[in-house]
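What you see is the complex with one protein chain gone and the rest in place.
We call the chains A and B, going by the order they appear; numbering starts again at 1 in every chain.
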Amino acid sequence: MSDETKERETGDVDEARRDLLKHMGIASMAGAVALTAGSADAEAAVFQEWFQSHYELMSEEEKQECIERLETRYTEEYGKKTTVSNAPALKDVLFGYALDIQKCIGCRTCVHACVKENNQTRYDPEIQWIKVLKMEKGNFSFSEEKLDKGYPETDRLGNFGIQVGGNAYSPVGVSGETERYYEPEKVPEKDSFYFPVQCQQCEKPPCVKACPVRATFREPNGVVVIDYNWCIGCRMCQLACPYEARRFNWGEPNLPPEDMNPKTHYYGNRPRMMGVMEKCTFCLQRTREGRAPACLEACPVGARKFGNLLDPESDVRKILATKKVFRFKEDLNTYPKFFYFMG
Amino acid sequence: MFEMNFRSKFSKMVFFVLCCFLIGGVFAYRSAYSAKAEPAKTQSAQPVTNCFESRVGYTSVERVENAVPEYGYPNVKCSQRTGKVVWWGDPYDGTIPMGEMPAINDATKGDFAQAVVKPREPHLAYFNMDPVRHCAVCHDGKTVPFSKNKKPRTLAMHQDIVEDSLQLKHGRGAIWCLDCHSATNRNKLIDHQGNEISFNQPQKLCGGCHGAVYIDWRAGIHGKRIGSWVTGGKKRWWVCTECHNPHTVQTASYDPIVPEPAPALPRGMKNADHERSEHVAHKK
Partner (left out) sequence: MQKLVSFVIDFWSYAFKGGPKYYSWLLFLSVFILVGLYTTYLQLTEGLILIGATDQITWELYISNFIFTAHVAAAAVLVVIPAYMYKRKDMKDLAVLGEIIALGFVTTGMVLVVYHVGRPDRLWHMIPSLGYFNFPNSMLTFDVVVLTVYMILNLIAAYYLFYKRYVGEPLNKIFYTPLIYVAVAWGPLIHIITAAVLSSNARMHAWSTAVLPFAFLSMAGASGPAVIIIIFLIIRKYTKLQIADSVIDLLSQIILWSLGILMLVFAAEFFTALYPSTEHAASLKYSMFGHNGLNAYVPWFWSIMILIAGSFIALLNPKIRKSYDRFLPAVCAVIFLVILLEKPYFLVFPAFSPSPLGEYTVYYPTFVEVSNVLFCWAYGFLVLTLTLKGAIGILTGEVTYTNRVPVSKEAAYAISP
């Protein structure tokens, strides 16, 4: 008892704030719901939205209410009738993606199609879920003068040391260096490879493990989703992701209403708010209804393939069976469901 | 005396500190607002209305607003920079069923009942505007006589498509125009056994020589399909000539295109010159 009083009166802001939230939460949860139940008032809706729990822990009625609140809010904000789908995960489906790096020409159409489909903020900050990396072929710096120049330097043994191509001072090849801000006249450029990267939807996602509130988790079809209303914005997941797949809404998103896609899903492309994480969801709003993701449809060379890994007749399974396939950063044991192949 | 010093010293300090606060507050206000970047021009400039789907000059699509009224979707959304279609509101717009597809082996088995393509035959009218007879307007055997054989020779016409018919960029001299185009019916393609093939189904012709690619294309590994990802679902297939220009394939299997804009630089970085290095030794 006395300890508690001491805590209150020592002026420790954090402890007092935490206590306040706790008491406020418990006491006013019932009150708030009672006060605002059934009210379509926008302010009451925002109030209720703040109190909502984790989506997966809600009852069916709560989910329905939540969806309606969001639809009302988005429709008002963007001036067009917005639907927020609640479509559940499909049965017996495990989504897989395959990308043909032999074909990719680095045109970035997929990047922009994704942006047109998924309601990212357009500026301040600009968010794009897909990054296309350009890698140049190694530089062959062979030279006759260097042929017998060893490393380390000459010693009693003669000029023989560690030779790497030319020699270790002019290494051959490229590693760890990529470009992403390239702006040539035409793509593909000579002697360049292109490598698009987006969320790999890992089976052992480091981001899911790192999240302190489980706002991000793997749903039954294998897609790692984020509950945007639950995320606290601590960015531990962004720190943990080895593929740089996650994007943060640093400021209030700037999405012009004419660019907004009104067909949304709760876990997919519904417009996000300031301070929450987002990333590729394999176009959940489309794939749960049988349509291919936007990036796949955009690719002009047909480098992207998508399907159900549990269906042996799907494109992705056929690729896994017949092509040379690899996973990105396999050594990190994240078991991604995004496969790169050479077709 | 101590009190006097204390008071004047103290009040001087207070005054100084308040000035700092005032100046600091002004700076805080101004710097805080200059820390935010300028709002860039949005993409909501007038949307591009005439877009190309696969190759520039091959097919074009007019943007139609509200083509999918349920969501207010236009039929396509196109790139501001290149005019390429980037997003389809209605993926099956303007398509017809693909028709029968010859199977080759087990790998090419599948359910293609719902496959659709965008027809190419209506574009034959492009050359002479005759919507019915198309190429037969000139190639009726009288105005332009039918060829007796398929020996390569110089052509007087169609140099806008193929500059020099003896230098056709397909097969390094092994293929010539009439190996694919029917000598007697220019509205159709023809295979090596003399069967006529519609321009809507070039895969029947191309697949005859390019068998490995055809197998991959039928399996869905090669080429582009939009629509449903479900096996047996309705998909719009891109046929061979939608991506590959058969008259210049030797130069480039897929012609280079203008890329879409690069992403924004991270805040504070002035340029991306550091990533454009010559890949020699890491210069210290």
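In this text, a residue touches a chain if its C-beta (ideal position, glycine included) is under 8 Å from a C-beta of that chain, and two chains touch if they have at least 3 such contacts.
Computed from a prediction, not measured in an experiment: that's the story for all the values here.
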| item | value |
| --- | --- |
| Touching residue (missing chain; options A:75, A:102, A:192 or A:238) | A:238 |
| Absent chain, residues of subunit B that touch it | 6, 9-10, 13-14, 17, 20-21, 24-25, 27-29, 31-32, 35-36, 266-269, 273-275, 277, 282-284 |
| On subunit A, residues whose C-beta touches the chain left out of the figure | 2-3, 5-7, 9-15, 21-22, 25-26, 50, 53-54, 57, 124-125, 131, 133, 175-178, 180, 197, 206, 209-215, 230-236, 238-244, 246-252, 274-276, 329, 332 |
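In the analysis below, only the chains that are shown with their structure count from here on.
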| item | value |
| --- | --- |
| Complex contacts: residues of subunit A adjacent to subunit B | 80-81, 83, 100, 103, 105-109, 111-113, 116-117, 122-126, 128, 131, 136, 138-139, 141, 169-171, 173-174, 177-188, 251, 254, 256, 258-259, 261-263, 287, 290-292, 294, 296-302, 305-308, 311, 313-315, 318-319, 322-323, 343 |
| Footprint of subunit A on subunit B - complex, ascending | 36-37, 39-40, 42-44, 54, 71-73, 77, 79, 84, 86-88, 91, 107, 110, 216, 219-233, 238, 243, 254, 256-265, 272, 275-281 |
